[in-house]
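One protein chain omitted, others in place.
As written, the chains take the letters A and B, and residue 1 is the first residue of each chain.
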Amino acid sequence: MSFSIRQIAKRADGGDIIRTRLFDAAEITVGRGTDCDIQLADLGVMLRHARLSQLAGGLVAIEATGGIPLEIGGQFVNRAELVVTDNPQINIASHRLSLSAGETADTIAITVERVIPANDAADASAETGIFSLRETMPSKRVLAWALAGLILIIGLALPLWWMADRDASLPKAMVAEAARGDGSASRAGLLPVTPVAAKGAMQPDIVWSSGQLSDAHAGLANNCGACHQAAFVSVTDSACVACHKPETTPDHAGKARMALGRLPATGAIAVIHKQLNLSETRCTGCHKEHEGPRGALMVAQSFCTDCHAGLSSRLTDTKLANVPDWAGHPQFKPTIVRTALLTTPLFTRVSLAQKPQEQSGLLYPHDLHLSTSNAVANMVKAQGLPGQDGLLPCNYCHVRDSDGVRFKPIEMEKNCAACHDLAFASDGGTTRTLPHGKPQQVAGIIRDFYLAQALSPRAGVKRLAFERRQPGQMAELETADLRITSPAEARARADAAITGIFSKGGVCADCHAIINTGAPDIARRYSIMPVTLTDHYLPKGRFPHKSHETFDTKTGDAACIACHTGVPKSHLASDVLLPPVASCRECHESSNVRTNVAAECSTCHGYHYGEGGHGGDVTRPRKVGP
Amino acid sequence: MAAGIKAAGKAIVRAPRDTAHEGFLTHKRSRWLKVSGVVSITALLAYALIDQSPRANGGTALGYTLGTIGALLIVWLSMIGLRKRIITTKPYSLKAWTSAHVYLGLSLIVIATLHTGFQLGLNVHTLAYVLMMFVILSGLWGIIVYTRLPAQLSANRNEATQPQMLEAIRALDAQLDIAAQPLDRAESDLVRLSLEQCDIGGGLWSRLTGNYPRCGNARALAAVQAIINAQMRTGRPDARLNQILFLLERKEAALAQARRHIRMKAQLELWLYVHVPATFALLAALTAHILSVFLYW
Partner (left out) sequence: MVKGHKVLPGGEKGVSEHFKIAIVGSGPAGLSAAAHAAKLGIPHILLEKTGHLSDTIFKYQKGKHVMATPSQLVLRAGGTGVDGQGGLPFEAGKRELILGNWDAGTAAAKVNVRLNAEIKSISGTGTPIPGSIQKIVTRKRDGTSETKELQRHAAPYRLVLTDGSEIIADAVILAIGTQGNPNLMACPGGNLPHVQYQLDDPAEYNDEHIFVIGGGDAGIENALGLAADAAQGNVVALVNRTAEFSTAKDANVKALMAARDAGRIAIMAGTTTKSVEPGWIVMETPDGEVRARCDRIIARMGSAPPRGFIEGCGVEFASDDRLAYPKLSAVFESTAPGIFVVGALAGYPLIKHCMNQGHDVVEFINGNTNLKPADEPILEAKFRNLPGNRSVSEWLDHLRSNVTILEGMSALQMREFMLDSEARAYRAGDVIFERNAPGSSLFGVAEGTALVEIDPNNPAITVPLNQGTIFGEVGLISGRRRGATIRAQGDCILVEISRTAALRLMAAVPSARREVNRITTERSVLQIFKSGLTVGDLADIVATARVETVPAGKAVIREGEDGDDIFIIRSGSMVVEKQIGGKPVFLNYVPAGSYIGEMAVVDGGTRTATVRAAVKADVIRLGGEAFRALLAEKPELKARLRADMATRIQMNSMIESKKDSFRGVVEMYTGVANFLIDNGVGEATDVLLIDETLCVGCDNCEKACADSHDGLSRLDREAGRTYAHLHVPTSCRHCEHPHCMSDCPPNAIHRGPTGEVYIDDSCIGCGNCQRHCPYGVIRMDKVPPKKPWLINWLLFGQGPGPGEPDKKWAYKHAKAEAPKKAIKCDMCTGQSGGPACVRACPTGAAIRVSPEQFLSVALLDRGND
């Protein structure tokens, strides 16, 4: 009855230390306690962990005495009887007891060894890693790869792949819009463009967009290919011209003159541009995109003045004065009528500085018509025309045209006839009126009137006088003696009447200058001086009256007069009542902060439209008379 | 050896070396601070004075210039990773490199910002800019750490090397293990808590904050202390437990030192875990930026 125990300890350098003891007893104890036969220095073990007792027939009874079940062949038991010959193994914490038959019949060999090494086995130097973050963080390398990879995919690979087979067709609507080429005002930046929503889903290459597109081009947001047609090639004019056809976007001036007039680029930049063959005249030279809503039209002032500052030196035959900048903008030179002619009136440009006099052929004293006390005022009241106590408002005659830039032409019938009527006889209720602008006919009508009375006089026919009266209440003249006895008398009376009308004090002479040809035939003797009214004084620019209607808190006539200061005092139609450039400067780029507004060239002038692309319109003179 | 003697005859002048006792921030009387200052001011003046129509951005002549300078700078700055590790035999001073790296890196703030012309958006270009600023800021953080911590680090280390710190703890573990042998289950389990449940380093958060709520040793210490206090009230405390307590306290102290060391090391290293990956991200974004700008010119 004995146990032979082989206790195996591992040496640090790997070797084994085997200690064997023989217990001449039927029973041995296992535990951490010093009093145990098999002592296991392992805190996982109870002080007295188990008891082994040898039974007859090669059996061993093992019993947990520490209250912790023993692990035998995978099961946890508190007591077991083991057959020694099938070499059972008992696990106690990190140790293992292997039983086997000993040398002699009644000895049992127990091999005790630690199967789970103690934690302080590893050497310190190996563990110094715990002092660095390497063990707790993903390596910098991994992070770097991951981030860089992600960015390269989204920022480069995807867009490139997309770019390879993209559909660069232009949106129809926008092409059409551009082709119509109207909205010159809007192009002058006077009216806002409503951005066209971009069609289609967002594209991968959007990440390459360097900024928001201008409203006009907003529709191309998902269509980079529309402009950026080839890789590594700066946007070409062909891309622009695809929509903006020359006929709707004319050149600023003839190629030849442009070439002459342009300030040639110099310096390093010019060289670089040359190297990359970026033409100085390319669209993108002036029009920068991806610069926000107004980007494409945000053309720098300097782009104009670069050339116009010293234009005359390069373009020697130019009529244009040099314009260094707004402050140096020359005085307005309105286009005025030098000789009014029915067929080909003559115009001339005279600087306001030279107090120009216009020969429109019409007589119109503004002061007379803008009085509140004279006959005109009474008449206005009597006729119930608009205006405060008889003061005729500007817009009675000057009516804004549709786009609010300029004014409808003035017409005798619309704007004058209310007071200046041409009735001359009444025939039983019906009032006979002379036609306007037809002097021969007028003569004819009057002569016929008298002749008719001579041949077959009728009662109830009255001649009317031309004094200013309420119409219908005119003094009857010659009612009694309108019995003409002889044709000779009739002719004499007719001649007198015609002469009266056309001569001073006559109804025509109120507004017109009369020419006495002295022809024997009375009907051919008198004719009217032709009238030409200027339709557009400053054809090279645009002045949007509409947006100036209220000005410096004034409205209505006050607003008009604020600029057209000469009007109330002018009693000659020959006065040119335009405000000088100075009065623009009162607000535009003025030092007066309250009213200060921008004054870019493009505020008044255009580039790509109008006559010679200067943004004005052809003058349309108003001719009067046959 | 004979060769050795032969050479000995000559008074060979020692390779010139930097014995100046200056930190990287003040290297050569802060030469690089001055350089980058000049660079930045020049850039600012150029931006202010040169007319960039219609508006300032990367597309103007100045914009391209600044962009080129910036890109080159970024590439050069990222080279320090190589310079640091390629130990050539020629004269060079990594200190000088660091100094230049720091100050030129800071000047990049000015250069790159002016290059953008303050035009930012949701695109790869702005991404590059943001990443760059991020890298620079993390670098600033690094500078702060590098200037504040070393003194504390050496003070805390107190001539103990890292292996020694670990050794100390391990030795105490061994002693604890031995001292705990005669204890009964409940008490020895407390010791096991300290032996098996005690993570010196711990996760990132623990490392940075230096608090280890689940530290086995602390728990064991508290528990043993409690037991001893209880025993004190009734009579004399168990001498063996007292020994354990003593050891646990010493281990706690050792742990504290090691963990303070770890905390500072973590702070000294962490910023690089931001700085370096961000740099590579930046390089990627920069590539995308430059390529795309000319792809869609």
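In this section, a contact is a pair of C-beta atoms (placed from the backbone, for glycine too) under 8 Å apart; a residue touches a chain by one contact, two chains touch by 3 or more.
Fair warning: this is a prediction, and the values are worked out from it, not measured in the lab.
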Exercise for the section: Using the definition of touch stated at the top, determine which of B:Ser36, B:Thr98 or B:Thr279 touches the missing chain. Expected result: B:Thr98
Fill in the blank from the handout: The one of A:Ile17, A:Ala56, A:Ala164 or A:Ala268 in touch with the missing chain is A:Ile17
Fill in the blank from the handout: Of the candidates B:Gly37, B:Gly81 or B:Pro237, the residue in contact with the absent chain is B:Gly81
Problem - Contact with the hidden chain (one of B:Thr42, B:Ser154 or B:Asn229) - result: B:Ser154
Problem - Missing-chain contacts mapped onto chain A - result: 9-13, 15, 17, 19, 126, 139, 141
Completion exercise
Note that chain B touches the absent chain at residues 1-2, 4-5, 7-12, 14-24, 27, 81-82, 84-95, 97-98, 146, 149-151, 153-155, 157-159, 161-162, 167, 171, 174-175, 178, 265, 268
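Convention: only the chains that are shown with their structure count from here on.
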Handout entry: Length of the line joining the C-alpha centres of chain A and chain B, rounded to whole Å
Key = 49
Handout entry: Residues of chain B defined as touching chain A within the complex
Key = 51, 53-55, 57-59, 61, 119, 121-125, 127, 162-163, 166-167, 170, 173-174, 177-178, 180-182, 184-185, 188-189, 191-192, 195-196, 200-204, 207, 261-262, 265-266, 269-270, 272-273, 276-281, 283-285, 287-289, 291-297
Handout entry: Contact footprint of chain B on chain A as seen in their complex
Key = 32-34, 41, 43-44, 46-47, 66, 118-120, 124-125, 127-128, 130-133, 135-137, 140, 143-152, 155-156, 159-160, 163, 205-212, 224, 228, 231-235, 268-269, 288, 291, 298-300, 302-303
